[in-house]
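Have a look at this one before I ask anything.
All protein chains of the complex are present and in place, except for one that has been dropped.
Chain IDs A, B and C follow the sequence of writing; residue 1 opens each chain.
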Amino acid sequence: MTAYLAKRLIIAALTLVLASMVVFAVMEVLPGDPARLMLGLNASADQVELLRNQMGLNAPLVLRYLHWAGGLLSLDFGRSYTYSVPVIDLVRERIAVSVPLALIALALSTIIAIPVGVFSASRQGRAGDTLAMGAAQIGVAVPNFWFALMLIYLFAVWLRLVPAGGFPGWGAGVWTALKSLILPAVALALPQAAILGRVARSALIEVLNEDYIRTARAKGLPYRAVLWRHALRNAMIPVLTILGLQFAFLLAGTIIIENVFYLPGLGRLIFQAITQRDLIVVESIVMLLVAAVILINLLVDFSYAIVDPRLRGRQ
Amino acid sequence: MTMRIDLPEETLAGVLAKAFGNRSFLIGLVITLLILAIALVSFVWTPYDVTRLVIADKAQAPSWAHWFGTDHFGRDILSMVVVGARNSIAVALVAVGIGMGIGVPLGALAAARGGLADEALMRVNDVVFAFPALLSAIMITAIFGPGAVNAIIAIGIFNIPVFARVARAGALAIWPREFILAARAAGKGMTRITVEHILPNIATLLLVQGTIQFALGILAEAGLSYVGLGAQPPMPSWGRMLFDAQTRMVIAPWMAIFPGMAIVITVLGLNLLGDGIADILDPKSRRRR
Amino acid sequence: MRLWKTILAAAVLSLAAATSAFAARTDLTLGIVLEPPHLDPTAGAAAAIGEVTYANVFEGLTRIDDNGQVQPALAESWAVSDDGKAYTFKLHSGVKFHDGSAFSADDVKFSLDRARAKDSLNPQKQLFAHITDVTAVDPATVKVTLDGPQGSFLYDMGQVAAVIVAKGSADGNKDKPIGTGPFKLDHWAKGSEITLVKNPDYWGTAAALDKATFRIVPDVAAAVPALLSGDIQAFANMPAQDALAQIQSDPRFSVVIGSTEGETILSINNKKPPFDKLAVRQALASAIDRNAIIAAASNGLGKPIGSHFSPGDAGYVDLTGVYPHDIAKAKAYLKEAGLENGFSATIKLPPVPYARDGGQVIQSQLKEIGVDLQIIPVEWAEWLSQVFTNKDYDLTIVSHVEPNDIDIYSRPGYYFQYDNPKFNDVIKALGTTVDKDKRLELLGEAQKILAHDVPAVYLFELPKIGVWDAKLQGMWTNWPIEADDLTKVKWTD
Partner (left out) sequence: MSLLEIENLSLTIGATPILKGVELTVAPGEVVGLVGESGSGKSMTALTIMQLLPHLARAEGRVTFDGIDILGATEDQMCALRGDDIGMVFQEPMTALNPVKTIGEQVAEGIRWHAKASRAEAEDRARKILDRVGLPEAKFPLSRYPHELSGGQRQRVVIAIACALRPKLLIADEPTTALDVVLQAQILDLLRDLVRENRMGLLLISHDLAVVTEMADRLTILRHGEVTEAGDTARTLSEQQHPYTRELALASMHLPARPKPHLAGSAKPLLEVEGVGRDYPGRRKSLFRPAQPIRAVDNVSLTIEPAQSVALVGRSGCGKSTLARMILALDKPTAGTIRFRGEAITGKSEAELQPARRDMQVVFQDPYGSFDPRQKVEKLVAEPLHLLEKQPAAAERREMVAHALDEVGLGPRDMDKYPHEFSGGQRQRLSIARAIITRPKLVVADEPVSALDVSIRAQILDLFAELNQKLGIAYLFITHDLTVARAIADEVLVMHEGKIVERGKTADVLDHPRSEPARALVAAAPDLHRAIARRMQEQG
């Protein structure tokens, strides 16, 4: 077990090094000058040059990379150009929004998708199944900002149950903070639930043809119990794969929802950092995202082993 | 020795007979052809000229004059949906093509080789997957310049990791099967086995993933217009019509409803077509009455 | 039973009325679209920095009020020498910075010297270019000497970048702003909101509000529901565009359309053929219908302009009649330039609504005279490097929001690449004239030259769409300077 873990960690480290080089090179090649962006139209050329020196942008490429990469090792991500604040603090605030939001959205999507998948699989080919899968189809294609705005006008403007947006911070009380994450999580959960539902259905249909389902029924278990106790767990592997992919996407791919609900999430920070050419922040966040994706994949692989004992032997 | 591939060819008559018996294939085909026909017609004629702005009749509700109403520049939304079909479908389809073209072989190779190659490929996949889409979009604009064609490259790149992962998972399930052992006993190498046995058996899987990525591709094209990728005005695209509608949802909801419906119908059509094709290719499917 | 119900209802009603009577609200949540990168107005050009801090957290020697007039601020009064080269400011006494340290003439000297130093990164460094010496005569008096008369000096000292900072806290202002204003920073949740609280020992008249929160609402579509749901009570400049009609009809809100200093123009690369020919520029000006652009790109709000001058400012001359919208005349101009069957060019558009929408309108308008425009959307970073620094563009659309900036057409190396000696002389004269009427006359002449020579096609002035709760008072109508001055804002009922 530990040998396997060690191997995965070494490979993860190599990947992170590869990612750091790639993102650093990309940021170097990207057009646009951070200093000019900060000083604006009226600043003179030499003022811009002065700022570039101050920010160390004119230092030789390799030196800057080593300095930045060295900092990463000691978890010192350096200071943001535009915010002039340590990147760690910036990112920590954003993670405090994006990670809970992603988890809630995933939980919602799973709670919706699994029962729909089970319902559809048990009525394969019949009316209920085609209806559910048709709805899932629409769920994928509906632009989620459209659905988000419907939610806002219904629950925030008309019913005033939840705030229209913004994030008061966990300091303002867990419930108040959670309340501001409910609508965005629902808006994110819809398309994900649609995709997850389809995958769960096809995985379940395959499992229902297996012999051990017949053995379970021969034991006298009603069909419903067989579905939930025996079939579902065997269909978890493809479902877990999709969940892993979705969690990685939900971390930083939700800029539209973050904008519509004006949430200080990771997605918006990356968007701002890229458009402001805040190199240090972009580079650090991409590294965090790569590390997150690697970690998520590791967790998904371990979850495979938890779900399916046959895979435990391999590790 | 030239590489002769024995792909599962069907006699044309057999396929057609089976195809036209298949309900989802038929519906899917009709919808897809309808949309393609509309898009082609738009080269020749559209109810109104999409390039002309008529500020006077700005943001009008659907009426007999403008079936789908007008947008914030007074342009006829029906004409824009029709013309926009060309660009959105082309971008999304080719992008799915790129994603499949590069992603599937990578995934299949990773599954076939296993060991270090598999691990390396999957980790590179992780990096590409974690890379913010906007960053690669700007890179592409910087290198290849703006425009619709380069949006295809950008969205294509987003699709590669997804198809690689799906193809790898599918292939891993097929490799241990006994008929693969038989193929190895017939002296076939890894590449030939992948092409002749692995790919046909995961085709259905890829088709389903393809239709999902198609829908996401159309929506992604909207996000790219921020950095200049995707169709430039006056050429409309569904993605950008939604992008513009975003700020005028309350006063002119039809600006978002009709392009949104166009996307849903196209995706629905393609899905049914995909499911239909998957059924037809699957030799076990009886011809459904 | 019925009697009992009426008593209960009456009690409830009176209770509600009572509570709201004596505890008038003292907190306010404003919406802003762009988040300031930091809070030090002397170290960054982003307009959002000034919008939050000007007059609230930081103060200068003088202050610009909502009519664009210069008012005293930290300087109680001032005396100008006859030759107009020396200003002696009398400072208020008993003024303290937010960190408790005392304010004195030394801070003024420190701030002005810091801004005009060789290695200064002050975004408006040119405001301090003429200062030769700053001496603190005594703790309450400062004498500033210039290399020559500077007509707009008092106006310049009221600008956002000219606020007075303390030596001890100057470098930390980006994250922990220490000023002398009626409010001080309470908390900044990056990406979410900036909260200011009342400064208890403010030297001047205290503010009515105890707490003011600037909530960042980046998405236009989110602004309207935020307002309707009561999350946000005021937008100094709301990006409502088309949703405005809906809010105007709502009695809970008052909608006040004002002006800004933002001259929205179609900038032309004057050195690049065929735009180096006047006739071509005249053709463009005549082909463009300003009202159509305003209707499409700015929801019908904002006044058309004929030159680089904001209608709200003193000295404005209406020159929109110089090239009225006239397709035939535009074609004639093209013919005169030898390009009767038109030509093609590119237009680079930064990522702001007035540019991305305005560009499409201009594209379709110029099409009618055979000018075929290819739209190239760019990000701000690319706009600054391609257009502003490298002059690699044909046409672009941008709004110059800097106040009092007609002199940019005389700056060497500016992206218009326009060099008109006659115009440069007028600007030089303006710089040294102190007399008010003479300045207005010179400003008028400068406007006329630009209007006729069309180095850029002048479209419209960006409107200020003020939307706030009907029971709120004291918000600015116009934006002579981009600032949300909350000093006089209070709830009425």
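Methods note: a contact is a pair of C-beta atoms (placed from the backbone, for glycine too) under 8 Å apart; a residue touches a chain by one contact, two chains touch by 3 or more.
Being a predicted model, the structure only gives us computed values, none of them experimental.
Just so you know, the chain we are not showing touches A, B across the whole complex. Seen across the whole complex, the unshown chain contacts chain A at 2, 210-212, 214-223, 225, 229-230, 233-234, 307-310, 313. For chain B, the list of residues touching the undisplayed chain reads 1, 4, 6, 8, 11, 177-179, 181-189, 192, 196-197, 200-201, 281-284.
Going forward, only the chains that are shown with their structure count from here on.
Relative to the whole-protein C-alpha centroid, the nearest chain centroid is that of A. Annotation: 45 Å between the Cα-based centres of chain B and chain C. Inter-chain spacing, taken between the CA centroids of chain A and chain B, is 23 Å.
Chain A and chain C, compared by their mean Cα positions, are separated by 38 Å. For chain A, the set of residues touching two or more other chains reads 30-31, 145, 149, 153. Residue positions 138, 246, 249-250 of chain B are each in touch with at least two other chains. Against chain C, the residues of chain A that register as touching in their complex are 30-34, 36-45, 47, 50-51, 54, 82-85, 90, 93-94, 145, 149, 152-153, 156-157, 160, 163-167, 169, 259-265, 268-269, 272, 275-277. Interface residues of chain C facing chain A in the complex, by the touch rule stated above, are 35, 37-38, 44-46, 119-121, 123-126, 174-175, 189-193, 215-219, 221-222, 225-226, 228-231, 351, 379-382, 384-386, 388-389, 400, 402, 413. Across the interface of their complex, chain C is touched by residues 51-53, 55, 58-59, 72-74, 138, 146, 225-228, 232-234, 246-252 of chain B.
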